[in-house]
Every structure is written in structure tokens, then in C-alpha cells.
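One protein chain is absent from this view; the other protein chains keep their places.
As written, the chains take the letters A and B, and residue 1 is the first residue of each chain.
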Amino acid sequence: MTLASFLPLAIELGPQGFWWMNVLFLVAIYSLLGLSLNLINGYARMFSLGHHGFWAMGAYGAAWFTIQFHGHMPGVPLFLMSCVFAMGVAAVGGLLIGLPCLRLRGDYLAIATLGFGEIVRIAIQNSPREALGGSLGLEVPRVIMDVTRKTKADFRVLMVAIGFVLVALTAWAIRNYIRSARGRAMLAVAQDETAAGLLGINPVRSKVLAFVAASAVAGLAGAVYAHYQGIITPLEFNFMEMVKIFLIVVLGGLGSISGCVFAAFLLIFVEQWLAKLPADAGFFKDWWQVEYAAILVLLMIFRPRGIFGPREITDVWRDLKAKWAKKRSAA
Amino acid sequence: MFFDYLMNGLGLGAIFAFIALGYTMVYGIIKLINFAHGEFFMVGAYVGYFCLRDLDIERVGLPQPLPILLDFFVALWAASLVAGLLAVLTERVAYRPVRKAGRIAALLTAVGVSLLLQNIAVQVWGANPRSFPDPRVFHALDDLEGEAQANYYADREFTTTQGETVTEAVLLISQGDVLDATKRASIEDQGFDEVYERVTLSPKSVQYFVILALIGWTPILWFLVKRTRMGKAMRAASEDADAARLMGININLVVALTFFVGAFVAGVGGVAYIATYGKVEPMLGFLPGLKAFVAAVIGGIGSIPGAIIGGLILGVAEAIIPFVLQEVFGWEEAFAWKDAIAFAFLIVVLVVKPTGLLGKPMREKV
Partner (left out) sequence: MLRTLRSLLPLLALALALPLVTACGGDEVKNDGTLRVGVVLPMTGAQATYGEESWNGIKLAQSDLESAGLPTVRVGGEDVPLKLNLILRDEVSKKQQAADNAKSLIEGEQVHVLLGSVASSHTKAIFKEAKESEVPCISPASTNDTLTVQGGPYTSRICFKDGFQGAVLARFSLDQGWKKAAIVVDKAQDYSVGLAENYEKTFKAGGGNASMHYYVTEDTDFSNVVQNVANDNPDVIFISGYYAQAGPMIKQAKDKWAGKPIIGGDGLDSPELIGLVGDTNAEIYLTSHFAADAPDEQVQNFAKRYKERFGKSPGAMAALGYDVLGVLLDAVKRAEDPFDPESLAKAIRETKNVKGITGTISLDNEERTPVKDAVIVKVAGGLKFHKLIPAGGS
């Protein structure tokens, strides 16, 4: 039983459509990663550089689970359960690194989590081939639907839809959490740990909770990513990915949800568009990695607090409208 | 046997220490993890490489082993100066504008600069690893008849006396094989107008040199920081930048100078690195840079003796822990895990001593 049997989509996508679907899917994944890192770095004001490790744990957790139970279970429940399993694995990872390291402050926490992320990657890389595929990577069976020439477009659209539903759910959950008593406690700890402690807030619990929740979301992103890609290898969860996620969070504005999604879109779009250029496109193509890095440095110099700052895009829009209205009335 | 691994560890650790010094000095003053520091190291390595390859001090005909020592002397100075100036330039163009914008923006700028320098290096020098110039002798005998081979050493063009341009030929001469007068003459007969020798430095002797260099540099840095006016200014700035400014210290100058000194030392490390491991490539700065940062954190970031001790400890840990796991516990794969072991070691050190070995405990401001 696959999803295709009750969802006869039969979507047709043109060449551009396929490309857009791929971009949008990656936007959804990086948004999830960005949103969850935002919880740690933006709201809880901890400095984590190990998010790629949780992402990898989720991807490999889901892949392993799917391979183990493939054929013993119908596809859709297997997909869902593998996602839950992946979240669990990543959350346990978050707890394991979170508990000992939350004593650490600022940059010390950053480097410890970075170390953790690298350890995860190296461990997967060195794993026996039968267990986690070692350096060759794991092939994830297609479970939600068979992917063939005919159903490929359906699959892409479906995955994009799943991705954005998850982004919306995560955004909603984070928003609500921040407004709950626990969330406010977390913000208080982020402001001033000692003072928050004196008010009776347990800073360790608040921090660990943020860390574990963020890891779980990163794990979820990993699971969906693994199901989409079909093959995962340890090398793709490297420190450069961490930089990308971090960049999305900062460009989006620390603590801004829609900004994060927008930054993910911008970054992935530029990257994929540059990569799509034919290899002989000349100077522009040859130097694209230099251009990419230069754009990054310039953005940081001119917009150090994010493209729109820590505001939501709707706020930016409202302000702009107000400004225009003022101008018009002045005129 | 144990001693061999210890020496390997110390040699690597000394290089980590050279890089970690710059990390720690910059961090001490502006609290910035300068991710681009590994790239200053890489640029230093490239400059050293070009000096050693193209200086050709051998052609002057000084007695051995003077040429090789002169080569290294010039290479070290050039590498350090270029790395230092690049650091000052980077600080001025990229870091100064974001210094006020918060530490996270500064950190990401540093990552961006690191990427930028790496990719510029890829474009300018190519992505392929290049071999550190070996001791070599021009050779045109049997191996060269199929000129196809000459390509393999495509470093630069070389004109023979017959007027044809061939690529430089490199003889892979066996150890102990000497270029005697007859052989030399026969090479010259082949049309190569310049024949000269280079003396070899074995990887092992380079290791000793690197450790000696670190020992030599430590008092210089100590003097610089503790006994000069500039050093005093640096320490004042790292204690409290605003107060230092109010006392009339030119913070911008102090920061620029700190970048310069840090990258200067990293340049020394760069030359030491290629001399030990025999290869330069644009990505060369990334992993050693990261490890050196880890070393600086282990030693207690902001502390100069901490960077040296942290570097040496990390280098030794990377060699000795897998060695023990392999020899004592019979774990064959231990060395494939050495990076993971290094990071695990870091986490353990931090959990036991959250500010590193020599780091100052952080003050709580309520």
C-alpha cells in the first residue's frame, strides 16, 4: 500500500517545475533546520555549532529504521514512524550533549557542540558497512510511494507539501512555546541566568528543554531529507552545512520566524541557480564560490542583524505600508 | 616506538600551537573567533612554497648546506609578512565594520572571509594539491627521452641550449646517489644549461626544527606582550577595551597589530606545515585551523601560554590516545577515529574545566 494508490496525482512538471520543486524542498528542510537552531541561538541565546550532527542523526536514524522495517510494514506508517524515531534519536543526542555541556558559556559551548557534530559525522563514516553504510552511505527505500519516471513529479510535489506543512507546524509550535510560561522562562534565562534563577526558574531545565526540542526538529528535518534524497552519505552533513544553517538564522534575523524561511529561500535559490549554470558559463560560473562568499561577507557588513532585522516579514510590510501612506499624505 | 608517536604528536602540536597563538591573541582582544585565521596560515604556506620553489638560491653556488638554510630563512620571513599584512587588510576591510554589530555577525563575517580566501586561492592557485619542493637535481638522461614524462613535473618552463622549451625536468634521485662530475657534465650535454643540487631535509629532522622554532618563538612573544608598550596596550585592551580607549590607547592600532602578530606567527606555522607534510592546497587551512582553535580552547582561550600548551597537548593526544587504544586495547581502527578522539578530548576537558586549562574563570555580572 503506497500513498500513490489513494492519491492519484499524476502531476506534470516542466523542466523548470522540477527545478523549483527541488529548490522548494531544500528551502523547507533548511527552514526547519534554521527554525530549530533559532530556538537555541536566537531565543535561548546559547551558542550551538553542532546542529549538523543532529540533522545527520535524524537522517541516519530514519534511514536505518526504514531499512530495518521495510517490507514488514505498510509504507505510510513506516514513513511516519521513521520520522518519529529520527526525532527520538536526535533528541537523545541533544540530551547527551546538552546535559554535560550546558555548564559551558558562549564560545566554549559553541566549540564543544561543534566537536560533537564532527564526532557524529566521523562515527557514521567509520561505522561498519552493514550497520550505517560507512562512507558509501545508506540507500533509503522509497516507502511513501514508488518513484518512477511517471510518478516522480507527484513525489516531488508531495515531499514539498510535507516539507512546508512541517515548517508551518514548527513555526506555530515555536511561536506558541515562546508565549507559554515555559517559553518566557527560557527567554528570562537567556536574558540573565542568575536573575532568572533567583526568580525560581530552573535554568538547566529550561536550557536542556530548548536544546532537546531543537535537536528533535533537526532530526525530523533529517528524516524527511533522507526520504527525499534516497541516498545519504556522511560527508554531506559537514561543518559547511552548519555554517549555512547558521547563516540562514542570522540573515533571517535572530528570533524571526518568517525571516528565517525567507533567508533559507534566498540562500538556496542563489546556490541552486549558480550551480545550475552550465560548467562553461565563463567567469561568472568559475568564480561562483568566490561570489557566494563575497555576498555573504557584504551582507554581514551591511545587514549584520539580518536582512530585515529580528522582525517578522509582516511587520516589515506593515511598516513599509505606513511609510508609503505617510509619504502619500505628505504629497 | 612510543617515542616516535610522541615526536609525531609534538611536531603536529607545535604547528597547532603556532596557529592557536593567533586565535587566542585575537580572541583576547576583540572576543572574535577568527575563523579566517586558518586561511592566513594557508596563504603563508603558499607564499613559503613559492619562495622555496622559485628562489633558486642554489644557483649562486654557496657551500652546502647554506642555500637550504637561506631558502628557509627567506621563505619564513616572506610567508609571515604576507600572512600578517593579509590579516591586517582583512581586519580593516571586513572585521572593523562589524565590530560593533555583535559577536555573531562578526563570527559569520569571519566564516565568510574564510570561505572567500579559500575560494580565491582555488581560483588563483588551482584546487590541486602541490608538492612541497623536494631536493632535486635537473636531470635529462634516460628518463627524459619520452618527453611525455616531463609533463608530470609541470612547474615551469625551461629552455635548453638547443633553444627548445621543455618543462622543467626533475630527477627522482635515490637516496645516497650523488651527482658526480661526469653525470653532471652529461646532463649539461643534454642541453640543460643549469644544473644544481638541493640538500634534503628528512621529515623527521623538520619535526625537530618545528619544535625548536616554537621554543624559540615563545620568549619572543612573551617579551612582546609583557615587556613592550604595545604589549601593555594589548593587555589593557583585552582587559577592558573601553577603559583602555579612555586611557588614550589607540584601539584600532592595537587590534590591527594583534592581527598582524597572530598571522605572522601563523605564517611561520604554514612554512613548518608544508615542510613537515609536504603538500600545499587551498583547503589546507581548514582542518588545522579548526584543530588549532580547539587547542586554544583547551588551553583556555585568551591565554598565550595556554595556546602553546593546548596545541602541544592536542597534538600529542591525537597521536598517543589512538596509539594506546591500538596497542593496549587492540582496536585496529583507532587512527581512523583520531579526529573524533581529538574532539571528544576537547569535550572532556571542557566538562572538567569549563574555561580550559589556563583560562580565567568567567566573572558573573549581575
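In the analysis below, a contact is a pair of C-beta atoms (placed from the backbone, for glycine too) under 8 Å apart; a residue touches a chain by one contact, two chains touch by 3 or more.
Since the structure is predicted, the reported quantities are computational estimates derived from the model, not experimental observations.
The hidden chain, counted over the whole complex, makes contact with A, B. Screening A:Val120, A:Val160 or A:Met242 against the full complex identifies A:Val160 as the residue touching the chain left out. Of the candidate positions A:Asn41, A:Ser82, A:Thr113 or A:Gln229, contact with the unshown chain belongs to A:Gln229.
Where chain A meets the omitted chain, the residues involved are 11-22, 24, 122, 125-126, 129, 134-137, 139, 142, 147-149, 152, 157, 160, 164, 167-168, 171-172, 175-176, 229-231, 233-236, 257-258, 261-262, 265, 272, 275-276, 278-280, 312-314.
Take chain B: the residues that touch the chain left off the picture are 1, 4-5, 8, 11-12, 122, 126-132, 134-136, 143, 146, 148-149, 151-155, 170-175, 200, 202-204, 207, 273, 276-279, 281, 284, 287-288, 319, 322-323, 326, 332-333, 335-336, 338-339.
In this section, only the chains that are shown with their structure count from here on.
The distance from the centre of chain A to the centre of chain B, each centre being the mean of the chain's C-alpha atoms, comes to 35 Å. Those residues of chain A whose C-beta lies close enough to touch chain B in the complex are 41, 47, 97, 100-101, 103-105, 107-108, 110-112, 114-116, 118-119, 122-123, 126, 192, 194-195, 239, 243, 246-247, 250, 254, 286-287, 289-290, 292-294, 296-297, 300-301, 304-305. Remark: chain B residues 27, 31, 33, 94, 97-98, 101-102, 104-105, 108-109, 111-113, 115-116, 118-120, 122-123, 290, 293-294, 297, 301, 333, 336-337, 339-340, 343-344, 346-347, 350-351, 354-356, 362, 364, 366 touch chain A in the complex.
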